[in-house]
Structure formats: structure tokens, C-alpha cells
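Notes for the one structure printed next.
A single protein chain has been omitted from the complex, and every remaining protein chain is retained in its original position.
To keep things simple, chains are lettered A and B as they appear, and every chain counts its residues starting from 1.
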Amino acid sequence: MRSARALTLLAGFLVLGLVPVVAALANQPFYLDLFRRIMIFAIAAVSLDLILGFGGMVSFGHAAYLGIGAYAVAIPAFYGIHSGLVQWPLALALSGLAALAIGAVSLRTSGVSFIMITLAFAQMLYYLGISINAWGADDGMRLARRSQFGGVVDLANAYVFYYVVFGVLVALLWLGHRLIHARFGVVIRAAKSNEPRMRAIGFATFRYKLAAFVIAGAGGGLAGALLTNQTEYLTPSYMHWTRSGDIMVMVILGGMGTLYGPVLGAVAFLLLEDILSAWTVHWQVVLGPLLVLVVLYARRGLYGLLPGAGARDG
Amino acid sequence: MAEPLLAVRGLTKRFGGLVATDRVDLEVADGETLAVIGPNGAGKTTLIGQLSGDLVPDAGTIRFAGEDVTALPAPTRSQRGLARSFQITSIFPEFTALDNVALAVQAHAGHSFRFWTPARAERALREPARATLEQVGLGARAAVAAGTLAHGEQRQLEIAMALATRPRLLLLDEPVAGMGADESQRMVQLLRALRGHHTIVLVEHDMDVVFALADRISVMVYGRVIASGAPEAIRANAEVRRAYLGEEIPA
Partner (left out) sequence: MNWLLVVEQCLNGLQFGVMLFLMAAGLTLVFGIMNLVNLAHGSLYMVGAYLATAAFNRTGSFLAAVAFALTATLAIGMLVEVIALRTLYERDHLDQVLATFGLILFFNEAVAIVWGRAALFTAVPRALSGHLQVLPGIPYPAYRAVIILVGLAVALLLYVVVSRTRLGMLIRAGASNRTMVGALGVNIRLLYTVVFGFGAALAALGGAMAGPIYSVLPGMGEEILIQVFVVIVIGGIGSIRGALVGAVVVGMVDTLGRAFLKPMLSTVLGPSAADNAGPALASMLIYILMAAVLFFRPQGLFPAVRS
């Protein structure tokens, strides 16, 4: 029944692609904004899923890479450099580099240590961000102008920006799909399954895990670049450890190790947040226990609820 | 006299106060099958662990194919031609049997920083894997998830994965562990066919298997090698018989 699931997903993407049309017809630009935000976090969640779901590396510091990506756009903009062709590659490079440094140290440990260390390093970057007064310290600062792509693509146009994000998400999923089934993806997944065996048959697993860590970090950086364009604001709170937790929740809620699950998770989490926060400002007191219950009783996530679930792609 | 393929000198490993391997000396000539036997707790698995690179010895050296490999980690030793199978089955349960073996092939087929072509489409990986599965007798079970294979089949898969890395030396840790009589027989036939093509170090409890396969036997007790030699000599050795008091040695 894999085709039933594929069809459902295709339908989902069709809906996502049509949101701007519907929003325009119903004259509700709010939904355009909301779903664009959802897609940006979906990109973050998918990139985390590579190492979390497929690689089994519980990295609790993913928000740091979003932050770096955001800074890579906002700081040049602050100094008058608005070209997206400069900012976005910079976002990828810097977040990848940070992931390389953090991963090189963290991946020497595992289990509880690894979780704590990734969390600690991410928080370190957050504190770094707060302490730099020139860039707004903990108040943050406005983004002078959205990334410019020379008139061809004008992000100031809400619809164009929506389809740019949509395009990035689809491209990421497609590249992710190829990666997962290529040699590299197989190594990552097998290392999660049985790392000692991998080493015994001759794989130096550290370098592959580090590479995955870097790729995931770069993906997070791209999400961050998009995020700061979305909100037109930069704040170190993008890097706060609770943001890392949120992204992790999206991956689990949606179904980790499934590539498309995190997209579902982002949709569910952010819609839930939207609905609950309209109800009460203290919505987290509900979300908290809800999360505990999901973890304890509904681990397969939403992806597991789609028709055709149970078919293993291997 | 040609240098032995594997030469172990003074190998020592301690866990706290316990000396698991105590100044162990071993030699295996190219093409030979050496069996390492001994009562439980003799240090056999610790020995295998140090040979494969999973454990770091406290003292001693290991020379393989003329090279000192003592400081090399497990993946590097595998690349040098040293393969191991595990006493407690260690496979990739969510992957198919063919995928499992193909992974072992992949480890020795260049690097894996390929992000585009599906690994399942690479004939250079699939075909040798399929051939190795046939060789161990699992050809018909290639598409089955490894975790659902019968215990004996999983043991066969263990061997297949070791073989697929094209090793010069096979370290086999109790290959027939947990197998019934028929399955053991099949495994022995498989291993018999490997003799001569591969050098084998075999740790085993099952004496029938040992005497069916070994060119030479080393006996370990409390971490020390107390006797080493041809099977008949070992069978007759008084000290060995004492060590095995209560265990059966076919007379």
C-alpha cells in the first residue's frame, strides 16, 4: 500500500502549493504567512531528521544552526549587503562550519553525554549572541531588507517568497530522498542500527557521522536564513535551547526517520501552537503534558497514521 | 621459514584486578586454521577482541601480514584484510540479508561519500553480495529482513558478512554457537570449504567442530596459553585433560 501513502503525500503537497491561491481568493494573507512559517520549520525539522531519525544522533542543539543562518543574513544586511547570493551561501557555509566544529568534539561521545554536549554548545552560541551589543544583544534587531536576488525573484512579494520557500522544501526533500538511498545514507542508517558491526566490516563511522552532522547543520542554517527573511527580524532567541526542543518535537510528532514525517510534524506543531495560544497565553501548560503523553504512547508519529503505514521501505 | 600471517607476542589485557589475557603468544601461518579452545572464562573472546581491534591491549604486540597492527583501530584492520564474526550475532536486523552483505562489500569498494546514486542499484555491490550469500547457503533468503531469519541463518549471515570483505584472515568467534546438530554440520562443511583459501582463527567450544577443522590447536586457561600444537598432541596432553576435567574430549 505504499502508493496509497505516496498519493496522500502528493495530495498534501498539492494543498500546500495551493495555499497562496486560496489565501488570495479568500483575502486572508494571514494563512500565507502561517504556512510559509510552517514550511520554514519543516525545512529545519527535515534537516534534523537526517541525523536524529536516520542517524540516531540525539542532537539537542539544532536551533543554533538556525540562529547562525539568520545572523548570516541579518548582519551583512545591517552593513548594507543585501544580496541573497552572498547571504545564503554564507548561511550554509557558516552553519556547516559550526556543525563541523561542534560535531568534531561531540561525536567523540555518545548517549547521555552527546545530548548534554550538543545542548551546551548550542546554548553557548546563544549566550554569545546575547552578549554582542552591536547587534542588538538580547533585544535583537530588525532586518533592513529581505534578501535581494536582483529583480528576478523579489522576496518582498509575499507570494513569490512563499513559492521560494516551497521550492526549497521540495528540493530538500528530493535531495534528501536521494541521499538516504545512496551509499552515504545507507552508512548513516546502518551505523544507527549497529555501529560496532559497521566498524568491524571496515567503515570508519566517525567521518560519515560528522559529514551528516555538517549537512544537517547547513540545512538548519538555510532554514535560519529563510526565517529571518520571514520575520524580518533577528534575535538570539532563535537559538535558545527551547527552540531546539520544539524542532525535535516536530520531528518526533511527525515521525522520525521518514523524511516526510517532520513536515507533518511541523504542520501539526505550529497549527497546534496557533490554536492553543489563541485560547490561552499559558498554552504551554497544556502542550507540556501533551508532549509527555505523545512520547509515552504514540511514538510512531503522524506518519505512522497515514494509509499504507506498516509497509517498510527498508 | 615464511613469516606467519598473524604473530601475537605477549598480549595482555586486564580488567581491574582480573587478567583476561596473560602474555599470550600465538602464531598462525598463511592458509592455516588455528583453533583456540579453553574452558569458560579462559579469555578467548577477549583475545579475539584484541585481535580485531575492538579492545586495546595493555601490553604485547600483534603483527599481521608483516605489519605491526597493535595500534590500529578496528575499521583499519578490516581494510588490511582482517575480518571477524561475532559470538553474539551482530547484524543489521532492519535490512535484508542481501543489504547486510552488500554493506560489507561497500565498506571495501571505495569511499561512501556518494549522495546521489541509490546503493541498491550498484551492481558492483549487489552481485558480489549475492554470490557470497550463495556461498554460505543463504541465496534463497536474500530478500528477507535479517532480523526475521532463523538463528542458524543469522549465524550464516555473520560468516557471509565477514567473507564479503575479502579478508586474508578470518576471526570466527564460536560460529556454531546456539546451533542444532544439522545446522552445525552445514556450518562445518562451509568452513571446511574455506580452508586453504582463507587463514582462520577459530574460537570454539564444540570439540567435534574443532577436530573437524583445525590444523593446529591452542589451549587457553585463565588467560594463558598452556599448550599449542597438532590436534592429536593436544588430545593426548595431560595438562589439557586436567584443565578440562568434567568436560568431554573425544578420546
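Quick note on the criterion: contacts are C-beta pairs under 8 Å (C-beta built on N, C-alpha and C of every residue); 3 or more make two chains touch, one makes a residue touch a chain.
Note that the coordinates shown come from a computational prediction; the quantities given were computed from them, not determined experimentally.
Asks: Checking the contacts here: which visible chains does the omitted one touch?
Replies: A
Asks: Give the residue, chosen from A:105, A:156 or A:305, that touches the chain omitted from the document.
Replies: Considering all chains, including the one not shown, the answer is A:105.
Asks: Among A:204, A:248, A:270 or A:306, single out the residue that touches the unshown chain.
Replies: A:248
Asks: Pick out which of A:123, A:147 or A:229 touches the chain that's been left out of the picture.
Replies: Considering all chains, including the one not shown, the answer is A:123.
Asks: So that we can see where the missing chain sits, which residues of chain A does it touch?
Replies: 52, 58, 60, 105-106, 108-109, 111-113, 115-117, 119-121, 123-124, 127-128, 130-134, 241-242, 245, 248-249, 252, 282-285, 287-292, 295-296, 299
The rule we apply is simple: only the chains that are shown with their structure count from here on.
Asks: Report, in whole Å, the distance between the mean C-alpha point of chain A and the mean C-alpha point of chain B.
Replies: 44
Asks: Sort out for me which residues of chain A touch chain B in the complex.
Replies: 175, 178-179, 181-187, 190, 193-194, 196-205, 208, 211, 312, 314
Asks: Contact residues on chain B for chain A in the complex?
Replies: Within the complex, chain B touches chain A at residues 52, 54, 73-76, 78-79, 83-84, 86, 90-96, 99, 103-104, 106-108, 112-120, 122, 145, 161-162, 164-165.
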